[in-house]
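Quick notes on the structure that follows.
Note that one protein chain of the assembly has been removed; the remaining protein chains are unaltered in position.
As written, the chain order gives the labels A and B, with residue 1 at the start of each chain.
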Amino acid sequence: MKNNSKGARIAIYAGLVLWMLVNLFPVYWMFTFSLKDNPEIFGDNVIGLPRHWLWSNYTRALGTGNMGRYFLNSAIVATATIIITLVVALMATFALTRLIWKRRRTLNKFFMLGLTIPIHASIVPVYVTLSRLHMLNTYWALIIPYSAFSLAMAILVCTGFMNEIPRELDESACIDGCSTWGIFLRVIVPLMKPAVATVGIYTFLQCWNELMFANIFISKSALRTLPVGVQALSGQYTTDWGPIGAALVLATFPTLLLYIFLSKKIQDSFVAGAIKG
Amino acid sequence: MKKLYSNKFHILIFLLPALILFCGVLIAPIGASAYFSLFDWKGIGPKTFIGLANYKELFTSNSIGFMKALRNSLLLAALSVGLQLPLALALALALGKKIKGERAFLSVYFMPVLISTVVIGQLWLKIYNPDYGILNVFLRAVGLENWTRIWLGTKQTALGAVLVPTLWQYVGYHMLLLYAGVKSVPPELREAAMLDGASDGQVNRYIVLPYIKPIIRISVIFAVTGSLKSFDLIYVLTNGGPMHATEVPSTLMISMLFLRNRYGMGSTIAVLLIFLCFGFALLINVMFKESEE
Partner (left out) sequence: MKKILALALALCMIFALCACGQQAAPAPAAEAPAAEAPAAEAPAAEAPAAEQTVLKLWCIATESDANRPAYLQAIADYEAAHPDVKIEMEAFENESYKTKIKAAMIGGDAEDLPDIFFTWSGAFLGEFVNADKVQCLDEVYKDYTDKIPEVMLANTTYGGKHFGVPTTFNIVAMFANMDMLAEVGWDHVPETYEDLIACCDALVAAGKIPFGCAGKETWCVTEYLEPIIIKTIGYEALGKIFAGEATWNDPDIAKAVTTFQDMINKGYFDPAGIALGNDEVKANFLAGKTAFYQNGSWNTGEINDASFKSAVALFPVMNADRSSYNQTIGGPSDSLAVCSSSKNAELAAKVAVELGKEICHYNYLNAVGLPAWIPDYDTSSLKPLLVDIANIVASCEGMVLFGDTAMAADPAQVYLDYVSQVYGCAIDGEGFVAGLTKDLG
């Protein structure tokens, strides 16, 4: 019995390590080929570390591709989206879980529709609306649709967290003479801090990757986001893999770095969302 | 308190931003799409009302290939539930037992979720490159010369080649969701079962799985609707080609809207896609409820 379970343990470990390598290898390969020239990538040194570390690939990616600018744009859009989603979702969740009115369950279900609606299905009508509002070619052209599409998940998560806040707190604040706004701002919102991180992560995942909206709604190259920039750059260097690799690394590593430093926090928040949602 | 919380004006104020955002960006466009799906329209110029003819053409025309696109995305959904989720579940169960290096494993498994889909697409384009891609280079190196393929260029392999990275990227996402569930199982339940002499497998089967059923349900819904919605990675890898072998409804919709100037037909696909996603989400909910009874 004991032997058996030891064998099983080793098998499990082997499986876990194997899957870990499957996940790490592409990142490793991407990093190494971003520092090689074509002959190395294509022939004599496919997997190994670069022989000559060709940092000039990065200069080219930064120079022609303007990756730094794209990264900043993506960061601005993501941050604003997270803030707006959070504010709107907290308010809505407060109305849906605390305030008393008849159809609130129905409305909650209505918002949950948003979980299943594909973002691309609304592309042209949203374009027309944004155009009428003179918002195309601004960060808002992305922030508003992204916030709307993140809303359902954010409400779902916030509902879970808010239901856990004891109603007695509301009661006592009410007795102390707080208004609805007072209770919301002074009692509920401070206690929702853990939800902030969770909503932030889910919203980030939703808007960091998006390609089609970002491509169509933004015409100024100074406002392009990372996915559009990476796609455009790889169109320009189809045959010169080094600079593409450099662009991919530049688009990826800052996020990964942040993630590795904050991984425990990020995972815990993500996990909290799963359980409460 | 009750009176305070029943103030209609306040309720409206609290809901208004969410309602405006939600209706303006999600609901109204669906309405617009539903309306335009009844027309033969190029997007610009005059439009002709044709009733449900777009829907009929979509399901009957071979040259549009909607049924094939639908089959592809259903296959993706099936594989997602049949392969991706079990793998994620196995990883979550293995990691849920206080294994050494748990955090490191978790961190690495979640990494692909954080990498931009476009980056993953570009990376896999390089992996599959017929001449210099790592996959064919590897096959040649180990002497499996005749196993090498033009992975994204041949009808037989393209779909598989597109599905692999699509499934791979989100294993970590589901793993972390399920891991959360596994961790939330009260230790007492586990210990009691162990004392009764249950093996690891039995504990997993009779204690953990039933306990995390709600999370499995969420995972299944996300996996299925996510598969039906899938777009970015396929757009980068093949854009539906070769010869429509990897077409999914979203890529078909974009090509109708912007390449073939068939705005009415594009809207039709959008409407159907929404109904499909919604229908499947409902269906999964019902199935899980039934299995509980």
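The rule is simple: a residue touches a chain if its C-beta (ideal position, glycine included) is under 8 Å from a C-beta of that chain, and two chains touch if they have at least 3 such contacts.
Given the structure is predicted, the values throughout are model-derived calculations rather than measurements.
Q: Quick one: which of A:Ile41, A:Ala92 or A:Val124 touches the chain that's been left out?
A: A:Val124
Q: Which of these, B:Pro17, B:Gly43 or B:Pro214, touches the one chain of the complex that we don't see?
A: B:Gly43
Q: What does the interface between subunit A and the hidden chain look like in terms of residue numbers?
A: Touch set of subunit A with respect to the missing chain: 31, 55-56, 58-59, 62-64, 123-124, 127-128, 131-132, 134, 136-137, 215-216, 219-221, 228, 231-232, 235-239, 246, 249-250, 253-254, 256-257, 260-261, 263.
Q: Contact with the hidden chain only, please: which subunit B residues?
A: 42-45, 63, 101, 103-104, 107, 128-131, 150-155, 238, 241-244, 254-255, 257-263
Heads up, the rule we're going with is that only the chains that are shown with their structure count from here on.
Q: Approximately how many whole Å separate the CA-defined centres of subunit A and subunit B?
A: Measuring from centre to centre gives 16 Å for this pair.
Q: Note which residues of subunit A are touching subunit B in the complex, please.
A: Per the stated touch rule, the residues are 5, 8, 12-13, 15-16, 19-20, 22-24, 26-27, 29-30, 33, 41-43, 46-47, 87-89, 91-92, 94-96, 98-101, 107, 111, 113-126, 129, 144-145, 147-149, 151-152, 155, 170-171, 174, 179-181, 184, 205, 208-212, 226-227, 230-231, 234, 241, 244, 248, 251-252, 255-256, 259-260, 263-264, 266-267, 270-272, 274-275, 277.
Q: Report the residues of subunit B in contact with subunit A in the complex, numbered from low to high.
A: 1-2, 4-8, 10-11, 14-15, 17-19, 21-22, 24-26, 28-30, 32-33, 43, 87, 90-91, 94-95, 99, 103-120, 122-127, 131-132, 134, 137, 168, 172-173, 176-177, 179-181, 183-184, 200, 215, 218, 221, 225, 228-229, 231-232, 235-236, 250, 253-254, 257, 263, 266-267, 270-271, 273-274, 277-278, 280-281
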